[in-house]
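Right, chain A next:
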Amino acid sequence: MTDDASTSTEPGTSTPVLRVRGLVAGYDRIEALHGVDVEVHQGEAVTLIGSNGAGKTTLLRTIAGLMRPWRGTVEFLGEDVSRWPAERRARAGLALVPEGRRVFAGLTVEENLRLGGYPHPRSLAADGLATVYELFPKLRDRRTQAAGTMSGGEQQMLAIGRAMMSRPKLLLLDEPSLGLAPLAVREVADALVELAGRDTTLALVEQNATVAFHVARRGYLLDRGTLVTAGSVAELREDPRVHEAYLGQPVK
Partner candidate 1 sequence: MTSLAQFVVTGFTTGATYALVGLGIALIAQVTGVISFAQGEFVMLGGLTFALLEEKGLAAPLAALVAIVLACAVGVVLERLVLPRARAGRTDQTIMLTIGASIVIEGVALVVVGTEPHFARPFTKGSALSVGGVHITPQYVWVVAITAVVLVAMWLLLTRTRVGWAMRATAMDAEAAQLSGISPSRMSLIVFVVAAALGAIGGIVLAPLQSPDAGIGIALGLKGFAAAVIGGLGRPAGAVVGGLALGIVERVAAGYLPGDFSGYSDAIAFALLLLVLLVRPTGLLSALRVERV
Partner candidate 2 sequence: MAVGLAAVLTLGVGAGCAKQESAASDSTEIPIGVDIEKSGPASVQGEAYERALKLVARQINANGVKVGNQTKKIKLIVRDNKSDPAESLSVAKSLIDNDNVAAIIGGGASPTTMSIVDTVEAKKVPLVSMGSSGAIVQPIDKRKYIFKTPGNTPVIADVMLKQFQRKGIKKIAVLSVDNAYGAAGLKAWQDLDKAGKIDLVDNEKFGDKDKDFTVQVTKAVAKHPDAVVVWAIPPQAGIAAQNLRQAKYPSNQVYFDTGAGAELFVKGAGSASEGMYMVHSRVLAGDQITATTPAAQAEKKFFTDYSRDYGNFSGFAPMAADALSLIVQAITKGGRADRETIRDSLEKLTFDGAFGTYQFSPTNHGGVDESSLALLVVKNGTWTLTS
């Protein structure tokens, strides 16, 4: 079931930051992932692509610990974290920016950010805040505004900023551009490129092919819960199955 995937995984020289093996997971009694293998290495930006219902979100949620795998393992920094609750993974440096942003609407921007740094001592907060504000200057202006009252793009920046506050060793992003105005999409994509350039290891699920291939260097194609192919962005751009997954969206 998993041969196809394992052969296409790039052989890493060091221990990968994330190694997912034979992952099977689902909701209630419906299996959504049928044994998936993924690896992400230090400093890499990887994208997971696939059509609707391919299991991308399930994969990210299972990696982050919001769902329990039925079978298979999730290894993070060489440790098997399959049984860890999500908050423990978050504290270990595995951050997920969930689909739909999910900022704490009733809290201010800064309170949101500080909560992102919850696992770390208070003294690190100022440093973290400075970094986030530098990346997203808009957030600094809105420091005391309630998060729920901001625009979608701003909320997405806040969600990413909140995740950055935890000083993640791996940043998972689930559809960061979904439902944003074109201008905001651009801003978010730029920020992600910037992050990738700063040596942040990240894995990105993205419907918007432009964003996905703009940010990532390497990608996996998922289809109905199974890994179809993997390869460099250049390779994937040419793959007809990728085109199919993006429903004729321009991929270049």
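The rule is short, and it goes like this: contacts are C-beta pairs under 8 Å (C-beta built on N, C-alpha and C of every residue); 3 or more make two chains touch, one makes a residue touch a chain; residues count from 1.
These made the cut because all candidates are chains of the complex that A comes from, given by their letters.
Remember, predicted model here, so these are calculated numbers, not experimental data.
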Direct contact with chain A in this complex, candidates 1 or 2: 1
Of all residues in chain A, those that touch candidate 1 in their complex: 64-66, 85-88, 90-91, 95-96, 98, 102-107, 111, 114-116, 118-119, 122, 148, 162-163, 166
